[in-house]
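Note sheet for the following structure.
Left out: one protein chain. Kept in place: all the others.
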Amino acid sequence: MLHTVNKSPFERNALDACLTRAAKGSAILLYEDAVYAATKGTNVASRVSQATQAFKVFVLGPDLRARGFDEAQVLDGITVIGYDEFVDLTVEHGTVNAWL
Amino acid sequence: MLHTVNKSPFERNALDACLTRAAKGSAILLYEDAVYAATKGTNVASRVSQATQAFKVFVLGPDLRARGFDEAQVLDGITVIGYDEFVDLTVEHGTVNAWL
Amino acid sequence: MQFGILVNEGPYNHQASDSAYQFVKAALGKGHKIFRVFFYYDGVNNANKLTEPPSDDRNITKRWSELGKAHGLDLVVCVAAALRRGIKDEVLADGFRISGLGQLIEAGVHSDRLIVFGD
Amino acid sequence: MQFGILVNEGPYNHQASDSAYQFVKAALGKGHKIFRVFFYYDGVNNANKLTEPPSDDRNITKRWSELGKAHGLDLVVCVAAALRRGIKDEVLADGFRISGLGQLIEAGVHSDRLIVFGD
Amino acid sequence: MSTDENSSGVVKKFMYVNRKAPYGTIYALEVLEMVLISAAFDQDVHLAFVDDGVYQIKKGQDTKGVEMKNFSPTYRALDGYDIEKLYVEKESLDERGIAASDLMVPVEIIDRAAMTALIDSMDVVLSG
Partner (left out) sequence: MSTDENSSGVVKKFMYVNRKAPYGTIYALEVLEMVLISAAFDQDVHLAFVDDGVYQIKKGQDTKGVEMKNFSPTYRALDGYDIEKLYVEKESLDERGIAASDLMVPVEIIDRAAMTALIDSMDVVLSG
């Protein structure tokens, strides 16, 4: 299963909702305002880094760059992808669950 | 100043944003989905009860009842009001700050 | 006392427009004046006259029109926000008018209180 | 592979429609099929042809219409959600059609993946 | 809808994940409309109530004061459409101080681990 999260971890509980209910080994894509969760130095960074042990975590590059961040500022263990790879993820991981 | 909060404390950071930045003695109105913050037995109840020491806290009765709660389920120290008293609050407390 | 009201969200999807309506009704009932109700962001969608909710639900647009007529309310839709969302004279409900964002600032300047309803 | 797409939010106010559009473009570019794009909740506002954003910004409605035409996409607006929000044939943009919610379930049944874009 | 649509023969496990409180936004109400239609399409329909979604089925909703439509009776009508797979997450109830007896419809209360497994077994997941 592919889980998607599109809200800032500081504003809403969507990331938490996902991390506590995604099955181990699932893929998680952070996009739109959720890309902030993938950046270094935040007070949720350790929680997100830990999540990369249990899940395959991805972040959408175009959303990251729109918000003024680049690949170098992304936490280790998170893969930066584009829309093409977003499509590939949905193909590879079966059902998609958007944590709105 | 009157501060208004209209989002669930479980879903968003609006209540926290308000409680950490309202001046002591301010009035705070919980309405729409923020009425859940005023109910007993939740895991934010102690934080909200504490807030009643520093602020005058109100909750909108019509929103509370729409969501299946009544006055008896509201935390001590919080006053249940109607739309008329909502208007009165804005008259009495000067500038209104909606924590959207 | 004189109130300015800002409605930030569209009808039905968020409660903001409902809450604003109840507030305005209560304020009028207590003898206060409403300087202006300004619709911004998705709030401009409140002025769409094509709105046709199920018959057992409230008609938010019509309710604003009627309250406006009954009390001579100035219901103003922001032109920039409205163009972006396809609200034009063709679909503008009775009692609303389209104007500039300056009308909101004016409401902030000339009202005793500006109350914001949003998401 | 065959995709169904659900767009839950209106244009401009939320990024959902933009993200859905980029996803659909990418999927088509990779040779996948789009079974249907379904617009629900405030998403129905994407079909408002009166939309007129500033000239230096994207025109979200027009972009969907054009992508739909170029690739024969089935762009379906939920009738119940649309009536509630004042989206009717009078304002329906090219390439969109209004139909029932069953069209979404059908998309869920017949697509290999249903992808939801919302708030 | 036409009979052909309904009788395509494909039956998938649909899940509606309800995470939002009622009335503040319309999602809870319009999700219900999706739920009813998917039953008409003979799909295997599941409803999950997690986080603020558990408030949707809180007993005693009375919307007279807000002049909005009280749509909560629809939850009680679901079993008339053979929609009986309603799951509520225990942790979500506990965090909100809601007891099983506060809920207006019969549901299966499961813990977070069981909810995780249940969601993971679905074919189509919809959220509002």
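Residue numbering begins at 1 within each chain, and the chains themselves are lettered A, B, C, D and E in the order written.
One rule holds for everything that comes next: a contact is a pair of C-beta atoms (placed from the backbone, for glycine too) under 8 Å apart; a residue touches a chain by one contact, two chains touch by 3 or more.
Source: prediction; values computed, not measured.
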### Summary
Going by the whole complex, the chain not shown touches A, B, C, D
### Summary
Touching the hidden chain, out of C:28, C:83 or C:101, is C:101
### Task
Name every residue on chain D in touch with the hidden partner chain.
12-15, 18, 22, 54, 56-58, 119
### Query
Going by the touch rule given at the top, which residues of chain A touch the chain that is not shown?
6-8, 10-11, 32-33, 36, 39-43, 45, 61-63, 65-70, 82
### Interface with the undisplayed chain - residues on chain C
6, 8, 40-41, 80-81, 100-102, 104-106, 108-110, 114, 116, 118
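The definition used in the following text is that only the chains that are shown with their structure count from here on.
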### Query
Does B-E or A-D have more contacting C-beta pairs?
B-E
## Note on the structure
Greatest centre-to-centre gap (Cα means) from chain E is with chain C
### Query
Residues of chain E touching 2+ other chains?
19, 23-27, 51, 66, 68, 124-125, 127-128
### Query
If you look at chain D, which of its residues touch at least two other chains?
8, 41, 80, 114, 116, 118
#### Entry: Pairs of chains in contact (touch as defined earlier), listed by label
A-B, A-D, A-E, B-C, B-E, C-D, C-E, D-E
